[in-house]
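Here it is: the structure, laid out below.
With one protein chain held back, the other chains of the complex are shown just where they sit.
Naming follows writing order (A, B and C), and every chain is counted from residue 1.
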C-alpha cells in the first residue's frame, strides 16, 4: 500500500503526469451535439483541479475556466432536495442503476412513472419538481445554494444554453409529461422544465466544482467552512448512489476502472470524490459514445492507478 | 469518526446486538421455492461470521452450519476464471448493472448475447463455460479452488440440490441455449449446465464463506496464507463489480444502505467485505421479493451503521 | 353458404335478435375513466345501425343518439390525410400491428420515432400533424370533411370533452414531444395536440358513423352520392389496415371472431364494414380491459355468425 503522506505531497506532480500521458487521446471522441449552444466549445480544452480534505489545492490545464456542468448539477439538486425531504424522496425516485441509456422512456413506463434513480433525466426531473415545490424562488435559491457550497459568488446560469436546451428539449418534455401522467410531477410541466434547463446550464470551473463536491468527501460539511449540508450517514448514502448510478450506462465501467463515486456531464466535466481524502474535477469536452468525457474518464483512472487508492 | 481500534475489539459484541435487534424480523420473507430441494431448510436458521484482516474471528448463531451458497458461487467462479483470462473476460461479459430481474432474457437478446455482468445467470453461465474450457476436471478442480481459498477441505457439492436444479432448470437451459445461439458458449450446453448446477450446489458455513472471501478484503491474498489469488488492482476491480452488481435488482439498495461490496444467494447467504478491515458472511433463509435474505440485508446494514464504517 | 338476398331482407330482424341475445352482458365492463368528461355517460346505452350498399337502413336501440367517437376518428383523419399524401404517408407511419397497448411509448422509442401504424395514438398524432400542415383551417376543414362523408351537417366537436382531454392528456403530450424529438412532428406540438383532442371529441350517432364509413364498403365512393373519396385500390388498403390494426391489442381477437375490418373508440363505439355489402356501427359505453366495447364486440361477432358472412 502506498504511503499516503507522500502521495498528498505529490498530487500536483501526478496531475502533471496525467496531463502528459493523455496527449495521445486528445482527439478521441466528439463534442456533444445534443444542445446546439454547447457545440461551440473548443474541443481542446482540458483541466483538472483536486482539493484535499486538509485543504491543499492542486491543478493543471484549464482548471479555472468555466464550462457547462449539465448533468453534474443533478447531484447538487439532489443534495438540496434531500435536505428538504430526507428519506421520503425515495418514494418518488429509486436508487437502482438504470441499465440502459440515460434518457430512455422504456424503463419509466415499465416501472409506472417512478424513475430508477435521480441521475437519469426522468429522476432529475422529479428532483427538480421537488425543488420547485420547496424553494421560494426556485432558480435563484438553487443558484445561491450552488454558490454557497462552492464558496464562489461568481457562478451563474448561461441563459443562452438554457434557451438552447428548451428549444430542442422535446425529449425532456416527453419525459416530464409522462411523469405528470403518472402523477409524479406536481407542478406545471413548463415550470419544472424551465427550472431543469436552467439548473443544467450552470457554468463552473474545475476548481469551483471540486469545492462544490467537497462536502461529499468531508462527511457532509463544506470544506474550510463550519457549515454542514448533510449528516455523515446521508453523505455516505449519496456517495453510494453516485458510485452505482453516476455515469449513465457506463457506471459499472467507471466503478470498475476508477473505483470512486462520481458524476459526469455532457459538457465534458467529471467530478469524483475519495471520502476523507479529496474531491477532484476534470474537464475535456470530447465525449465517448456513452456521453462521458474521454479524457476525463482516463484521467481519473490514471489518478487512482497512480495513487494506488480507490475506495475498494 | 469512530475509533477503529475500539471497534475491532467490539465486533463480537456488535454481532450479538445485531442478533438481538433482528428478532422482530425473524418471520419476514419466505424460503426460496425456486429449487425444490432448498425448500426443506429450517427458516429459523440465522448466523453471522466476521473475520478481521488481522485474523480475529467473531461469530454468532448458526455460523458453523453449512448451507447452499447458490449465487455466491458466481463470485468465486469469476475469480478463478479471471486468473485464467485476465481482462479478456470482458469481451464476453460486461461490467454494467443489469437493471432488471436476475434471470431476464430480454436484456441478453437486446445486447446480442453478451450478458450485462457476470453475476446475472447469463453471465455466470459464460463464466462457467470459461472454467469448463480451462479446467482439466472442471467440477473437482473448481471444488479444490474453493476448498483452498476457504482453508477448509470439508466443502462439497450437494448432489441432491444439483439434481434438483437440473430437473427444474429450464430457464437456465433457455439462457444457455440462447448464449450458444450467439456463439457465447463454446462447450456443449449440457456440460456447462452440469458444471453450473454443481457450482451453485456447494455447501459452506458462514465461517467458511467469510474466509473464502477474505482475499477480496486483503488486496488479493488469502488471509493467514502467503498465497496470492489476484493482484491488488484485479481485486479492487472485482470488489467494484460486487458493489454495483452483487444483489440482482437490489444492488443499488444494498449499496445505498450497507455501503460495502457483497454478494447474495437464494440459499439465504450474504457475503460482504470491507477492504483492509474484514470479511463477513451471514445466513438466514427467508428472502424478500427480490431474492435477497431479509435478515442478512438488515444485519449488514446494522453492522455498517453500528461501526460507522462503510467504504463511503 | 347462406342465400344473400334473403339475409338482406332480414338484417333488421337479425339486429333485433342480437339486441335480445346481449341483454345478459349489459352489465359487463366499465365506462372509460380515461377522460373525466366521458365518465358521465349512461352505461346502459346501446344501439346499432347498419346500412347496406344498396341503401337500405336497419337499426335498433339508441342508434340515433350522438356519442363521442374518440379513436374512430383516427380512420377518418387517415382517409383525409391519405387524399393529400397518397402512399408517401407510409414514410412517416407504418402499417404493422403494434402488438402492445395502444399508448405505449416503448415501441416508438425502439423504432426511432416512426409509429407502427396510424391507429395507435402516436401514429394518429403524426396523421394529425399532416392534416394541420395541409388544411387551411384544420379543425373546421376536418369537421366539414366528416360532415360531408356522413351526409349530415349536424356533426360537431364537443368542446368540453376536448378540454377534458387536454387537461389530462399528459401521455399524449409525452408522445407528441417524443415524436417531435425524432422530427416526426413538423408543426408546433401544442397545435397538433389541440387538433387531435378536437378530432377525438367529435360526436356522432350510429347512423352517422355507418354512413361516414360507407365509402370503405363502397370501393371508395360515398353511398348515395357520386363523390369519390379514395380509389378502389386505396380503399382496399385502408380496409386491410383496419383489419390488422383497428382494435389496439385485440385486433387479432376481433379479426378472429368477427372477420371484418373495423375500428373501435373508448366512447364505446365500433364501426365495421363488409366490402360491397354493408357498413355497421354499434354503441355501448361499457369497455373490456383492452378498451373495446363489450357489447359492441359481441354484437358484431353475432352479426357475422348469424349472417354466415365474414370476409374470410
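Definition applied: a residue touches a chain if its C-beta (ideal position, glycine included) is under 8 Å from a C-beta of that chain, and two chains touch if they have at least 3 such contacts.
This one's a predicted model, so the numbers in the text were calculated from it and none came from an experiment.
Engineer: Shown chains touched by the missing chain?
Structural biologist: Answer for the hidden chain's contacts among shown chains: B, C.
Engineer: Kindly state which of the options C:117, C:150, C:164 or C:199 is in contact with the chain not pictured.
Structural biologist: Looking across C:117, C:150, C:164 or C:199, the contact with the absent chain belongs to C:117.
Engineer: One chain isn't shown here. Among C:32, C:121, C:214 or C:239, which residue touches it?
Structural biologist: Checking the options C:32, C:121, C:214 or C:239, the one contacting the hidden chain is C:239.
Engineer: Quick one: say which of C:32, C:59, C:98 or C:299 touches the chain that got left out.
Structural biologist: Of the candidates C:32, C:59, C:98 or C:299, C:98 is in touch with the missing chain.
Engineer: List the residues of chain C that touch the chain left out of this view.
Structural biologist: 1, 94-100, 107, 116-117, 219, 232-233, 235-237, 239-241, 243-245, 249-253, 255-257, 259, 261, 275, 305, 308, 310-312
Engineer: Which residue numbers on chain B touch the omitted chain?
Structural biologist: Spelled out for chain B, the touching residues are 104-106, 109-110, 170-171, 173-178, 180-181, 189.
Heads up, the rule we're going with is that only the chains that are shown with their structure count from here on.
Engineer: Find the most central chain, measuring centrality by the gap between its CA centroid and the centroid of all protein CA atoms shown.
Structural biologist: The chain sitting closest to the overall C-alpha centre is A.
Engineer: Taking the mean of the CA coordinates per chain, how far is chain A from chain C in Å?
Structural biologist: Comparing mean C-alpha positions, chain C is 49 Å from chain A.
Engineer: Need the CA-centroid distance for the pair chain B / chain C, whole Å please.
Structural biologist: 56
Engineer: Mark out which residues of chain A touch at least two other chains, giving numbers and ranges.
Structural biologist: None at all.
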